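Data first, discussion second: the structure below is written as structure tokens.
The chains shown are only part of the set, and none of them has been moved.
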């Protein structure tokens, strides 16, 4: 018996669940978890099911697709440890947390490499046993810098790129190479405080909660579809530096939570929003 | 087209979703929301679906039941405003909050009456337009007191009883008349601080979070299956009275949240735990 995950997204119509589960049933599949959502305003159907079967599962996808209208998304999602590459700059908290989870806990990722535009994080990464690539952005233009990063990433063939406090803006050309495959953590409760220095912005506005937001990277800065968010209380006595420090725990926990959802293929993109089966 | 809710709980087996949704499909039902959970340790299947159909839905339940092993629970759940009776003692916050929700907001309850063992809350209840019954417990034994309450309740035929800070313990005989139909709010984060004066217990233990727990009433005090919980931060400067005051917001919000889940038939009891489709 092996376990599979099937994902379907298509226009809603009567009988979808019955038809799709019929295919699984005929292939000896027993469903162990099943999530479904119909988005009423757009009449769109989303489904994710985990099933076990003793039979070969390869024929399931074309059979399900044959039942659905054209344009339906049907896929057997990969399971197990998913290969990723992490980009970071100088801050160790999100990166270190991910490295520890992958190295010592039961986290569904395999970190193929860490790339940074500074040397700072090299010792941390290498001590914990992961490859580290220092690709400086200095004295070169962005296209040239991104070309080298892309060449490095391409050599690893990761499923996803994770920006663990990578503090440079990626060009549309770079983002286009990894459509819906780049995850970022932004250190604010988006859409508040987009752009640079969100904790300083938060301090100046005098908010009583600061936040962290994990989101897909798109061409528009800090506006990609949101996956997970958290907040942390602050008060008047917290300086910008205090907020930076307090915010780290939110950032690292939210990034890890979002990455797990992504790697377990629990997220569907729907227009500018995410449908997530936790 | 009318909307229906169907609920199924039974031993898990291959093809259940396919079979059940087949019945809905043949009756012209289009599923608009669907939740399913298989409890792995006990191999128990739970399902709640909302569907719309232009056909008569009455035949669906026996047809689904015919597909399942004996002992399966299959029911078309009631929808709309559900009739309830509320029991309270002297505190107005949970009761008042419920009355306002029912009187002025879109809450799925119809409050048939409020019963209290004190006169205190009468003006509040009557000003907001609900019947109030004062049934004192003084100078009589518990059986006699409960007999009068039961007679009063029985005249209203509610679907559920809600204890909105009713501070007397109900006898097993009384509870047995309303199996899994009595909802209580306890002013602690159960199982911590069962019994009397939970805020005093919390103060003395020096906890940093206080809580509220909505649960089904069973024969054992404060040990019924839990539906919803919330916590509120406190610190050393909070006296017992401060905790009582701060805790009220948690209590009323948790009680309302649990009651909504109950009235929308989103809760399944499974052994001593609740399966909840939010």
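Note that the chains take the letters A and B in the order they are written out, and that residue 1 is the start of every chain.
Note that in this section contacts are C-beta pairs under 8 Å (C-beta built on N, C-alpha and C of every residue); 3 or more make two chains touch, one makes a residue touch a chain.
Note that this is a predicted model, so its numbers are computed, not measured.
Colleague: Given the 2 placed subunits, let me have the overall number of copies in this structure's complex.
Modeller: If we count every copy in the full complex rather than just the 2 shown, we get 4.
Keep in mind that, in the parts below, only the chains that are shown with their structure count from here on.
Colleague: Averaged over CA atoms, how far is the centre of chain A from the centre of chain B? Could you give it in whole Å?
Modeller: So the centroids are 37 Å from each other.
Colleague: Of all residues in chain B, which touch chain A in the complex?
Modeller: 12-18, 21-22, 24-25, 28-38, 40
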